[in-house]
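I'd like to ask some things about the structure below.
Missing here: one protein chain of the complex. Every other protein chain is in place.
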Amino acid sequence: MDAKIRLDHLSFFYGDHQVLEEVSFEVRANEIFGLMGPAQSGKSTLLKVLNRLSDLIPNARVTGSVTLDGEDILAPDYDLVGLRRRVGLVLSKPVPLPRSIFENLVLAPRLSGKGNRAFLEELAETSLKAARLWDEVKDRLHASALNLSGGQQQRLCLARTLAMQPEVILLDEPTSGLDPISTAKIEETLFQLKSNYTIILVSNNTKQIARATDRVAFLLMSKLIEVGETPKVFTEPKDQRTDDYITGRFG
Amino acid sequence: MKKELYIERVLLFLALSSIGSLVTITVFIFWEGIPLIAYTGLKNFLLSSHWAPTRGHFGILAMIISSVLVTIGALVLGVPLGLACAITLAEFAPERVKTLLKPTLELLAGIPSVVYGFLGVIWLVPLIRDYLGGPGLSLLAGSVILGIMILPTVISISIDALSAVPDLYRDGSIALGATNWQTVHRVVLPAAGSGIVTAIILGMGRAIGETMAIIMVAGNALKIPTSILDPVRTLTANIALELGYASGRHREALFATGIVLFIIIMILNLAASAITRRR
(Lines give C-alpha, C1' and ligand atoms only; values in the text may rest on other atoms or scores of the structure.)
Protein backbone atom coordinates (compact mmCIF):
# COMPACT_ATOMS: atom_id res chain seq x y z
CA MET A 1 0.00 0.00 0.00
CA ASP A 2 1.43 3.33 -0.99
CA ALA A 3 1.85 5.86 1.80
CA LYS A 4 -0.52 8.80 1.70
CA ILE A 5 1.89 10.93 3.66
CA ARG A 6 5.52 10.25 4.24
CA LEU A 7 7.81 12.14 6.60
CA ASP A 8 11.50 11.74 6.01
CA HIS A 9 13.99 13.08 8.54
CA LEU A 10 11.74 16.01 9.31
CA SER A 11 13.30 18.55 11.65
CA PHE A 12 11.68 21.79 12.69
CA PHE A 13 13.19 24.80 14.38
CA TYR A 14 11.95 28.17 15.39
CA GLY A 15 14.81 30.45 16.16
CA ASP A 16 17.31 28.33 18.05
CA HIS A 17 14.65 26.10 19.48
CA GLN A 18 14.40 22.65 17.91
CA VAL A 19 10.93 21.20 18.11
CA LEU A 20 11.21 18.13 15.86
CA GLU A 21 14.31 15.97 15.39
CA GLU A 22 14.67 13.82 12.30
CA VAL A 23 11.16 12.40 12.48
CA SER A 24 10.35 9.75 9.86
CA PHE A 25 7.21 7.71 9.44
CA GLU A 26 4.40 6.96 7.01
CA VAL A 27 0.69 7.46 7.17
CA ARG A 28 -1.36 5.15 4.98
CA ALA A 29 -4.51 6.12 3.14
CA ASN A 30 -7.83 5.57 4.87
CA GLU A 31 -6.45 4.85 8.28
CA ILE A 32 -6.74 6.66 11.57
CA PHE A 33 -3.17 7.42 12.56
CA GLY A 34 -2.53 8.47 16.13
CA LEU A 35 0.20 10.76 17.36
CA MET A 36 0.79 10.51 21.08
CA GLY A 37 3.24 11.83 23.60
CA PRO A 38 3.50 14.11 26.62
CA ALA A 39 3.04 17.85 26.33
CA GLN A 40 5.65 19.83 24.41
CA SER A 41 6.86 16.81 22.43
CA GLY A 42 6.24 18.49 19.10
CA LYS A 43 2.97 16.76 18.16
CA SER A 44 1.01 19.95 17.42
CA THR A 45 3.91 21.42 15.53
CA LEU A 46 4.17 18.30 13.43
CA LEU A 47 0.50 18.58 12.50
CA LYS A 48 0.98 22.20 11.56
CA VAL A 49 3.86 21.29 9.28
CA LEU A 50 1.53 18.93 7.44
CA ASN A 51 -0.63 21.82 6.26
CA ARG A 52 2.17 24.33 6.49
CA LEU A 53 0.39 26.43 9.04
CA SER A 54 3.84 26.23 10.59
CA ASP A 55 4.92 28.92 8.13
CA LEU A 56 3.18 31.40 10.39
CA ILE A 57 5.51 30.67 13.31
CA PRO A 58 8.15 33.38 13.55
CA ASN A 59 11.65 32.33 12.47
CA ALA A 60 10.43 28.89 11.39
CA ARG A 61 12.91 26.56 9.69
CA VAL A 62 12.28 23.09 8.30
CA THR A 63 14.63 20.43 7.02
CA GLY A 64 13.86 17.02 5.61
CA SER A 65 10.87 16.21 3.47
CA VAL A 66 7.16 15.66 3.79
CA THR A 67 5.38 14.15 0.82
CA LEU A 68 1.69 13.99 0.12
CA ASP A 69 0.89 11.43 -2.58
CA GLY A 70 4.53 11.62 -3.54
CA GLU A 71 4.76 15.43 -3.84
CA ASP A 72 7.04 17.30 -1.50
CA ILE A 73 4.86 19.83 0.27
CA LEU A 74 7.83 21.64 1.75
CA ALA A 75 8.92 22.92 -1.64
CA PRO A 76 9.18 26.73 -1.56
CA ASP A 77 6.63 27.43 -4.26
CA TYR A 78 4.23 24.67 -3.42
CA ASP A 79 0.60 25.71 -3.76
CA LEU A 80 -0.33 26.34 -0.14
CA VAL A 81 -3.95 27.14 -0.78
CA GLY A 82 -4.36 23.88 -2.68
CA LEU A 83 -2.54 22.00 0.07
CA ARG A 84 -4.80 23.33 2.76
CA ARG A 85 -7.86 22.39 0.81
CA ARG A 86 -6.63 18.82 0.60
CA VAL A 87 -5.39 18.67 4.17
CA GLY A 88 -7.83 20.05 6.71
CA LEU A 89 -7.00 20.87 10.31
CA VAL A 90 -9.19 20.94 13.41
CA LEU A 91 -7.62 22.85 16.29
CA SER A 92 -7.80 21.79 19.91
CA LYS A 93 -9.88 24.73 20.99
CA PRO A 94 -13.17 25.02 19.11
CA VAL A 95 -12.96 28.25 17.12
CA PRO A 96 -16.25 29.10 15.47
CA LEU A 97 -16.00 32.16 13.28
CA PRO A 98 -18.24 35.05 14.37
CA ARG A 99 -20.87 34.21 11.79
CA SER A 100 -23.89 32.00 11.47
CA ILE A 101 -23.55 28.23 11.46
CA PHE A 102 -24.28 28.18 7.76
CA GLU A 103 -21.77 30.88 7.01
CA ASN A 104 -19.08 29.06 8.95
CA LEU A 105 -19.57 26.05 6.72
CA VAL A 106 -19.81 27.72 3.34
CA LEU A 107 -17.34 30.60 3.72
CA ALA A 108 -14.36 28.66 2.44
CA PRO A 109 -16.14 26.61 -0.25
CA ARG A 110 -17.73 29.73 -1.62
CA LEU A 111 -14.38 31.48 -1.85
CA SER A 112 -12.86 28.51 -3.61
CA GLY A 113 -15.26 29.00 -6.45
CA LYS A 114 -18.30 26.95 -5.61
CA GLY A 115 -20.82 29.74 -5.68
CA ASN A 116 -24.00 27.85 -6.43
CA ARG A 117 -26.44 28.40 -3.57
CA ALA A 118 -28.13 25.04 -3.94
CA PHE A 119 -24.79 23.27 -3.95
CA LEU A 120 -23.65 25.11 -0.85
CA GLU A 121 -26.82 24.27 1.03
CA GLU A 122 -26.42 20.63 0.17
CA LEU A 123 -22.76 20.75 1.12
CA ALA A 124 -23.63 22.27 4.49
CA GLU A 125 -26.17 19.54 5.15
CA THR A 126 -23.84 16.73 4.16
CA SER A 127 -21.00 18.07 6.24
CA LEU A 128 -23.17 18.60 9.29
CA LYS A 129 -24.54 15.09 8.95
CA ALA A 130 -21.07 13.62 8.64
CA ALA A 131 -20.03 15.45 11.78
CA ARG A 132 -23.23 14.32 13.49
CA LEU A 133 -24.40 17.82 14.19
CA TRP A 134 -27.22 18.10 11.65
CA ASP A 135 -30.08 17.04 13.87
CA GLU A 136 -29.14 19.51 16.56
CA VAL A 137 -28.84 22.57 14.38
CA LYS A 138 -30.91 21.96 11.27
CA ASP A 139 -33.56 24.41 12.42
CA ARG A 140 -31.22 27.22 13.25
CA LEU A 141 -28.63 27.22 10.52
CA HIS A 142 -28.62 31.00 10.42
CA ALA A 143 -28.20 31.52 14.13
CA SER A 144 -24.82 32.61 15.38
CA ALA A 145 -22.30 29.83 15.76
CA LEU A 146 -21.10 31.43 18.96
CA ASN A 147 -24.20 30.27 20.79
CA LEU A 148 -23.44 26.57 20.45
CA SER A 149 -22.07 24.50 23.30
CA GLY A 150 -18.41 23.50 23.36
CA GLY A 151 -19.03 20.04 21.98
CA GLN A 152 -21.30 21.37 19.27
CA GLN A 153 -18.77 24.01 18.31
CA GLN A 154 -16.07 21.43 17.91
CA ARG A 155 -18.30 19.28 15.73
CA LEU A 156 -19.04 22.41 13.73
CA CYS A 157 -15.32 22.90 13.25
CA LEU A 158 -15.08 19.34 12.02
CA ALA A 159 -18.03 19.88 9.68
CA ARG A 160 -16.40 23.06 8.46
CA THR A 161 -13.25 21.13 7.59
CA LEU A 162 -15.29 18.42 5.89
CA ALA A 163 -17.10 21.02 3.80
CA MET A 164 -13.86 21.64 1.95
CA GLN A 165 -13.88 17.98 0.93
CA PRO A 166 -10.28 17.33 1.91
CA GLU A 167 -8.41 14.08 1.53
CA VAL A 168 -6.66 14.23 4.86
CA ILE A 169 -8.05 15.42 8.18
CA LEU A 170 -5.69 16.49 10.95
CA LEU A 171 -7.08 16.78 14.46
CA ASP A 172 -5.10 18.37 17.25
CA GLU A 173 -6.43 17.07 20.60
CA PRO A 174 -9.96 17.66 19.34
CA THR A 175 -11.73 16.42 22.43
CA SER A 176 -9.60 17.95 25.18
CA GLY A 177 -11.94 19.93 27.39
CA LEU A 178 -15.06 18.29 26.02
CA ASP A 179 -17.48 16.20 28.01
CA PRO A 180 -17.47 12.39 27.56
CA ILE A 181 -20.58 12.35 25.39
CA SER A 182 -19.20 14.89 22.93
CA THR A 183 -15.90 13.04 22.97
CA ALA A 184 -17.62 9.76 22.14
CA LYS A 185 -19.59 11.37 19.34
CA ILE A 186 -16.47 12.74 17.76
CA GLU A 187 -14.62 9.47 18.03
CA GLU A 188 -17.51 7.63 16.39
CA THR A 189 -17.57 10.22 13.63
CA LEU A 190 -13.90 9.70 12.94
CA PHE A 191 -14.44 6.01 12.69
CA GLN A 192 -17.13 6.50 10.09
CA LEU A 193 -15.07 9.01 8.16
CA LYS A 194 -12.14 6.67 7.91
CA SER A 195 -13.34 4.97 4.77
CA ASN A 196 -13.29 8.22 2.81
CA TYR A 197 -10.48 10.12 4.45
CA THR A 198 -7.03 9.71 5.90
CA ILE A 199 -7.07 10.85 9.50
CA ILE A 200 -4.27 11.87 11.82
CA LEU A 201 -5.27 12.28 15.43
CA VAL A 202 -3.07 13.94 18.04
CA SER A 203 -3.95 13.14 21.59
CA ASN A 204 -2.58 13.45 25.08
CA ASN A 205 -4.99 10.78 26.18
CA THR A 206 -3.49 7.30 25.73
CA LYS A 207 -6.84 5.63 26.23
CA GLN A 208 -8.29 7.63 23.37
CA ILE A 209 -5.38 6.60 21.18
CA ALA A 210 -5.90 2.98 22.13
CA ARG A 211 -9.62 3.24 21.38
CA ALA A 212 -9.65 5.17 18.21
CA THR A 213 -6.52 4.66 16.13
CA ASP A 214 -5.24 1.98 13.74
CA ARG A 215 -1.57 2.86 13.94
CA VAL A 216 0.24 5.15 16.28
CA ALA A 217 3.52 7.08 16.57
CA PHE A 218 4.98 7.98 19.96
CA LEU A 219 6.77 11.30 20.12
CA LEU A 220 8.90 12.20 23.11
CA MET A 221 10.79 15.49 23.36
CA SER A 222 10.88 16.11 19.61
CA LYS A 223 12.05 12.61 18.70
CA LEU A 224 10.09 9.72 17.29
CA ILE A 225 10.46 6.81 19.67
CA GLU A 226 8.26 4.17 18.15
CA VAL A 227 5.65 3.67 15.47
CA GLY A 228 3.40 0.70 14.67
CA GLU A 229 -0.01 -0.92 14.79
CA THR A 230 -1.86 0.40 17.82
CA PRO A 231 -2.70 -2.90 19.51
CA LYS A 232 0.88 -4.07 19.07
CA VAL A 233 2.41 -0.86 20.44
CA PHE A 234 0.16 -0.92 23.44
CA THR A 235 0.64 -4.59 24.35
CA GLU A 236 4.23 -5.11 23.25
CA PRO A 237 6.00 -1.77 23.04
CA LYS A 238 9.48 -2.08 21.59
CA ASP A 239 10.91 0.78 23.63
CA GLN A 240 10.95 1.05 27.41
CA ARG A 241 9.98 4.70 27.24
CA THR A 242 6.86 3.84 25.26
CA ASP A 243 5.91 1.35 27.92
CA ASP A 244 6.49 3.93 30.67
CA TYR A 245 4.33 6.46 28.90
CA ILE A 246 1.49 4.06 28.23
CA THR A 247 1.42 2.77 31.74
CA GLY A 248 1.44 6.28 33.10
CA ARG A 249 4.80 6.31 34.79
CA PHE A 250 5.18 9.75 33.29
CA GLY A 251 3.00 11.90 31.11
CA MET B 1 -0.35 34.26 -5.76
CA LYS B 2 0.61 37.16 -7.95
CA LYS B 3 -2.41 39.06 -6.79
CA GLU B 4 -1.29 38.63 -3.18
CA LEU B 5 2.13 40.03 -3.93
CA TYR B 6 0.60 43.00 -5.66
CA ILE B 7 -1.65 43.65 -2.70
CA GLU B 8 1.30 43.53 -0.35
CA ARG B 9 3.16 46.10 -2.42
CA VAL B 10 0.19 48.43 -2.44
CA LEU B 11 -0.24 48.15 1.30
CA LEU B 12 3.43 48.83 1.89
CA PHE B 13 3.11 51.95 -0.20
CA LEU B 14 0.11 53.08 1.84
CA ALA B 15 1.91 52.32 5.07
CA LEU B 16 4.79 54.54 4.11
CA SER B 17 2.38 57.46 3.89
CA SER B 18 2.72 58.28 7.57
CA ILE B 19 6.48 58.49 7.60
CA GLY B 20 6.33 59.99 4.13
CA SER B 21 4.07 62.83 5.27
CA LEU B 22 6.25 63.49 8.26
CA VAL B 23 9.36 63.64 6.14
CA THR B 24 7.66 65.88 3.59
CA ILE B 25 6.47 68.27 6.26
CA THR B 26 9.90 68.41 7.87
CA VAL B 27 11.59 68.94 4.54
CA PHE B 28 9.27 71.74 3.47
CA ILE B 29 9.35 73.62 6.72
CA PHE B 30 13.11 73.45 6.89
CA TRP B 31 13.51 74.20 3.20
CA GLU B 32 11.47 77.38 3.48
CA GLY B 33 12.90 78.50 6.76
CA ILE B 34 16.60 77.69 6.76
CA PRO B 35 17.53 80.42 4.24
CA LEU B 36 16.29 83.01 6.67
CA ILE B 37 18.24 81.57 9.56
CA ALA B 38 21.31 81.50 7.37
CA TYR B 39 20.66 85.11 6.44
CA THR B 40 20.36 86.48 9.95
CA GLY B 41 22.56 83.97 11.68
CA LEU B 42 21.30 81.53 14.28
CA LYS B 43 22.42 83.61 17.23
CA ASN B 44 20.66 86.71 16.02
CA PHE B 45 17.55 84.77 15.20
CA LEU B 46 17.22 83.10 18.54
CA LEU B 47 18.70 85.65 20.87
CA SER B 48 17.48 88.98 19.59
CA SER B 49 14.14 90.24 20.71
CA HIS B 50 13.86 92.72 17.92
CA TRP B 51 11.16 91.51 15.56
CA ALA B 52 10.45 93.98 12.78
CA PRO B 53 10.31 91.81 9.70
CA THR B 54 9.46 94.54 7.26
CA ARG B 55 12.61 96.33 8.27
CA GLY B 56 14.84 93.30 8.29
CA HIS B 57 14.93 92.45 11.96
CA PHE B 58 14.16 88.85 12.74
CA GLY B 59 14.78 88.17 16.38
CA ILE B 60 12.33 85.79 18.03
CA LEU B 61 13.66 85.77 21.57
CA ALA B 62 10.62 87.58 22.96
CA MET B 63 8.36 84.96 21.45
CA ILE B 64 10.43 82.02 22.65
CA ILE B 65 10.32 83.40 26.16
CA SER B 66 6.62 84.07 25.92
CA SER B 67 5.88 80.58 24.69
CA VAL B 68 7.93 79.07 27.49
CA LEU B 69 6.37 81.26 30.17
CA VAL B 70 2.84 80.69 28.99
CA THR B 71 3.42 76.95 28.92
CA ILE B 72 4.94 76.91 32.38
CA GLY B 73 1.97 78.91 33.58
CA ALA B 74 -0.38 76.44 31.94
CA LEU B 75 1.36 73.55 33.65
CA VAL B 76 1.35 75.28 37.03
CA LEU B 77 -2.38 75.60 36.73
CA GLY B 78 -3.34 72.51 34.78
CA VAL B 79 -1.19 69.83 36.37
CA PRO B 80 -2.19 70.18 40.02
CA LEU B 81 -5.85 70.58 39.14
CA GLY B 82 -5.76 67.81 36.57
CA LEU B 83 -3.83 65.44 38.77
CA ALA B 84 -6.13 66.12 41.72
CA CYS B 85 -9.11 65.43 39.51
CA ALA B 86 -7.55 62.24 38.19
CA ILE B 87 -6.69 60.99 41.66
CA THR B 88 -10.13 61.78 42.97
CA LEU B 89 -11.84 60.10 40.05
CA ALA B 90 -9.59 57.07 39.90
CA GLU B 91 -9.13 56.40 43.58
CA PHE B 92 -11.83 58.04 45.61
CA ALA B 93 -14.91 58.41 43.49
CA PRO B 94 -17.72 55.87 43.35
CA GLU B 95 -18.29 53.93 40.13
CA ARG B 96 -21.35 55.91 39.12
CA VAL B 97 -19.57 59.21 39.28
CA LYS B 98 -16.82 57.76 37.14
CA THR B 99 -19.12 56.54 34.41
CA LEU B 100 -20.81 59.91 34.32
CA LEU B 101 -17.62 61.88 34.16
CA LYS B 102 -15.58 59.95 31.61
CA PRO B 103 -17.85 60.80 28.65
CA THR B 104 -18.09 64.39 29.89
CA LEU B 105 -14.34 64.60 29.81
CA GLU B 106 -14.30 63.23 26.29
CA LEU B 107 -16.82 65.81 25.23
CA LEU B 108 -14.72 68.56 26.75
CA ALA B 109 -11.61 67.27 25.04
CA GLY B 110 -13.47 67.74 21.79
CA ILE B 111 -14.35 71.40 22.29
CA PRO B 112 -12.42 73.45 19.77
CA SER B 113 -9.69 75.68 21.07
CA VAL B 114 -11.30 78.74 19.56
CA VAL B 115 -14.26 78.28 21.88
CA TYR B 116 -11.97 78.29 24.89
CA GLY B 117 -10.33 81.42 23.57
CA PHE B 118 -13.67 83.05 23.03
CA LEU B 119 -14.90 82.40 26.54
CA GLY B 120 -11.56 83.58 27.81
CA VAL B 121 -12.02 86.91 26.07
CA ILE B 122 -15.53 87.31 27.38
CA TRP B 123 -15.07 86.21 30.96
CA LEU B 124 -11.45 85.97 31.96
CA VAL B 125 -9.87 88.99 30.31
CA PRO B 126 -12.26 91.57 31.82
CA LEU B 127 -11.83 89.87 35.21
CA ILE B 128 -8.08 90.28 35.05
CA ARG B 129 -8.35 93.81 33.76
CA ASP B 130 -10.75 94.93 36.45
CA TYR B 131 -9.26 93.18 39.45
CA LEU B 132 -5.58 92.90 38.68
CA GLY B 133 -4.87 95.67 36.27
CA GLY B 134 -3.22 95.80 32.91
CA PRO B 135 -5.02 95.32 29.61
CA GLY B 136 -6.43 91.97 30.63
CA LEU B 137 -5.03 90.39 27.49
CA SER B 138 -2.00 88.97 29.16
CA LEU B 139 0.43 86.22 29.97
CA LEU B 140 -1.82 85.35 32.86
CA ALA B 141 -4.89 85.03 30.70
CA GLY B 142 -2.97 82.85 28.25
CA SER B 143 -1.70 80.59 31.00
CA VAL B 144 -5.11 80.21 32.56
CA ILE B 145 -6.84 79.39 29.29
CA LEU B 146 -4.13 76.96 28.25
CA GLY B 147 -4.17 75.41 31.67
CA ILE B 148 -7.88 74.77 31.32
CA MET B 149 -7.42 73.44 27.81
CA ILE B 150 -4.89 70.82 28.81
CA LEU B 151 -7.04 69.59 31.69
CA PRO B 152 -8.90 66.90 29.70
CA THR B 153 -5.61 65.56 28.33
CA VAL B 154 -3.84 65.52 31.70
CA ILE B 155 -6.85 64.07 33.47
CA SER B 156 -7.63 61.21 31.12
CA ILE B 157 -4.04 60.07 30.63
CA SER B 158 -3.41 60.29 34.37
CA ILE B 159 -6.57 58.32 35.08
CA ASP B 160 -5.36 55.65 32.65
CA ALA B 161 -1.99 55.58 34.37
CA LEU B 162 -3.54 55.32 37.81
CA SER B 163 -6.00 52.65 36.73
CA ALA B 164 -3.16 50.61 35.30
CA VAL B 165 -1.63 50.19 38.73
CA PRO B 166 -2.71 46.72 39.84
CA ASP B 167 -5.14 46.51 42.72
CA LEU B 168 -2.65 44.18 44.30
CA TYR B 169 -0.50 47.13 45.26
CA ARG B 170 -3.41 48.91 46.90
CA ASP B 171 -4.62 45.83 48.71
CA GLY B 172 -1.13 45.19 50.02
CA SER B 173 -0.80 48.67 51.36
CA ILE B 174 -4.23 48.69 53.01
CA ALA B 175 -3.52 45.32 54.53
CA LEU B 176 -0.52 46.89 56.22
CA GLY B 177 -2.78 49.44 57.85
CA ALA B 178 -2.25 52.46 55.63
CA THR B 179 -5.06 54.90 54.96
CA ASN B 180 -6.37 55.43 51.48
CA TRP B 181 -4.49 58.65 51.04
CA GLN B 182 -1.24 57.13 52.26
CA THR B 183 -1.73 54.28 49.81
CA VAL B 184 -2.32 56.73 47.01
CA HIS B 185 0.58 58.96 47.63
CA ARG B 186 3.16 56.39 48.70
CA VAL B 187 2.24 53.44 46.53
CA VAL B 188 -0.06 54.23 43.63
CA LEU B 189 1.39 57.55 42.54
CA PRO B 190 4.98 56.34 42.35
CA ALA B 191 3.82 53.25 40.46
CA ALA B 192 1.91 55.38 38.00
CA GLY B 193 4.79 57.82 37.85
CA SER B 194 5.89 57.42 34.26
CA GLY B 195 2.32 57.51 33.00
CA ILE B 196 1.69 60.75 34.81
CA VAL B 197 4.91 62.23 33.52
CA THR B 198 3.73 61.28 30.03
CA ALA B 199 0.45 63.06 30.69
CA ILE B 200 2.33 66.17 31.73
CA ILE B 201 4.61 66.09 28.73
CA LEU B 202 1.71 65.64 26.35
CA GLY B 203 -0.09 68.49 28.08
CA MET B 204 3.02 70.57 27.62
CA GLY B 205 3.09 69.71 23.95
CA ARG B 206 -0.50 70.75 23.55
CA ALA B 207 0.10 74.03 25.34
CA ILE B 208 3.14 75.01 23.33
CA GLY B 209 1.43 74.10 20.07
CA GLU B 210 -1.79 75.97 20.79
CA THR B 211 -2.47 78.86 18.48
CA MET B 212 -6.00 80.17 18.18
CA ALA B 213 -6.93 80.47 21.83
CA ILE B 214 -3.66 82.15 22.66
CA ILE B 215 -4.11 84.71 19.93
CA MET B 216 -7.46 85.62 21.37
CA VAL B 217 -6.42 86.19 24.97
CA ALA B 218 -2.73 86.80 25.26
CA GLY B 219 -2.43 90.22 23.72
CA ASN B 220 0.16 89.58 21.04
CA ALA B 221 2.53 92.39 22.03
CA LEU B 222 6.08 92.13 20.82
CA LYS B 223 8.05 92.59 24.00
CA ILE B 224 9.53 90.33 26.61
CA PRO B 225 7.06 90.29 29.47
CA THR B 226 8.08 91.74 32.81
CA SER B 227 4.95 90.86 34.69
CA ILE B 228 2.22 88.31 34.24
CA LEU B 229 -0.15 91.09 33.34
CA ASP B 230 1.85 92.03 30.29
CA PRO B 231 0.51 91.07 26.90
CA VAL B 232 2.67 88.50 25.12
CA ARG B 233 3.06 86.94 21.72
CA THR B 234 3.95 83.28 21.44
CA LEU B 235 5.76 81.56 18.58
CA THR B 236 2.49 80.07 17.36
CA ALA B 237 0.66 83.37 17.50
CA ASN B 238 3.42 85.04 15.57
CA ILE B 239 3.10 82.62 12.70
CA ALA B 240 -0.66 82.72 12.56
CA LEU B 241 -0.97 86.47 12.80
CA GLU B 242 1.44 87.33 10.03
CA LEU B 243 1.22 84.43 7.60
CA GLY B 244 -1.74 85.95 5.84
CA TYR B 245 0.19 88.93 4.52
CA ALA B 246 3.85 88.00 4.78
CA SER B 247 6.03 87.64 1.71
CA GLY B 248 9.65 87.16 0.82
CA ARG B 249 12.04 87.18 3.78
CA HIS B 250 9.19 87.88 6.13
CA ARG B 251 7.45 84.66 5.14
CA GLU B 252 10.73 82.78 5.37
CA ALA B 253 11.09 84.10 8.90
CA LEU B 254 7.71 82.66 9.81
CA PHE B 255 8.81 79.29 8.54
CA ALA B 256 11.98 79.65 10.53
CA THR B 257 9.82 80.29 13.58
CA GLY B 258 7.99 77.13 12.62
CA ILE B 259 11.29 75.24 12.61
CA VAL B 260 12.02 76.28 16.19
CA LEU B 261 8.52 75.31 17.28
CA PHE B 262 8.74 72.01 15.42
CA ILE B 263 12.03 71.09 17.05
CA ILE B 264 10.78 71.91 20.53
CA ILE B 265 7.66 69.82 20.06
CA MET B 266 9.52 66.88 18.54
CA ILE B 267 11.86 66.82 21.50
CA LEU B 268 8.90 66.80 23.87
CA ASN B 269 7.16 64.02 21.95
CA LEU B 270 10.28 61.89 21.77
CA ALA B 271 10.75 62.36 25.50
CA ALA B 272 7.18 61.23 26.12
CA SER B 273 7.67 58.18 23.88
CA ALA B 274 10.92 57.28 25.54
CA ILE B 275 9.29 57.40 28.93
CA THR B 276 6.31 55.30 27.91
CA ARG B 277 8.63 52.80 26.30
CA ARG B 278 10.71 52.48 29.40
CA ARG B 279 7.72 51.31 31.35
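Letters A and B name the chains as they come in the text, with residue numbers starting at 1 for each one.
Here is the rule we use: contacts are C-beta pairs under 8 Å (C-beta built on N, C-alpha and C of every residue); 3 or more make two chains touch, one makes a residue touch a chain.
Here, contacts and distances are computed from a predicted model.
Visitor: Among "Cysteine desulfurase", "FUSC family protein", "Phosphate transport system permease protein PstA" or "GTPase", find the name that the UniProt record gives to the complex chain excluded from display.
Guide: Answer from the record: the omitted chain is "Phosphate transport system permease protein PstA".
Visitor: I'd like to know which visible chains would be in contact with the absent chain if the whole complex were considered.
Guide: A, B
Visitor: Can you work out which residue in B:107, B:132 or B:164 touches the chain that's missing from view?
Guide: Per the contact definition at the top, the residue touching the missing chain is B:107.
Visitor: Just one of B:34, B:61, B:119 or B:174 touches the chain that is missing; which is it?
Guide: Result: among the candidates, B:119 touches the missing chain.
Visitor: Which residue among A:84, A:194, A:223 or A:241 touches the omitted chain?
Guide: Per the contact definition at the top, the residue touching the missing chain is A:84.
Visitor: For the chain that got dropped from the picture, name the residues of chain B it touches.
Guide: Chain B touches the chain not shown through residues 3-4, 7-8, 10-12, 14-25, 28-29, 32, 80-82, 84-85, 87-89, 92, 101, 103-104, 106-108, 110-119, 121, 123, 148, 151-152, 155, 178-182, 185, 205, 208-212, 215-216, 236, 239-240, 243-244, 254-255, 258, 261-262, 265-266, 268-270, 273.
Visitor: List every residue of chain A that touches the chain not included in the displayed model.
Guide: The missing chain touches chain A at positions 51, 53, 56, 58, 81-82, 84-85, 88-89, 91, 93, 95, 97-98, 107-108, 111-112, 146, 157, 160-161, 164.
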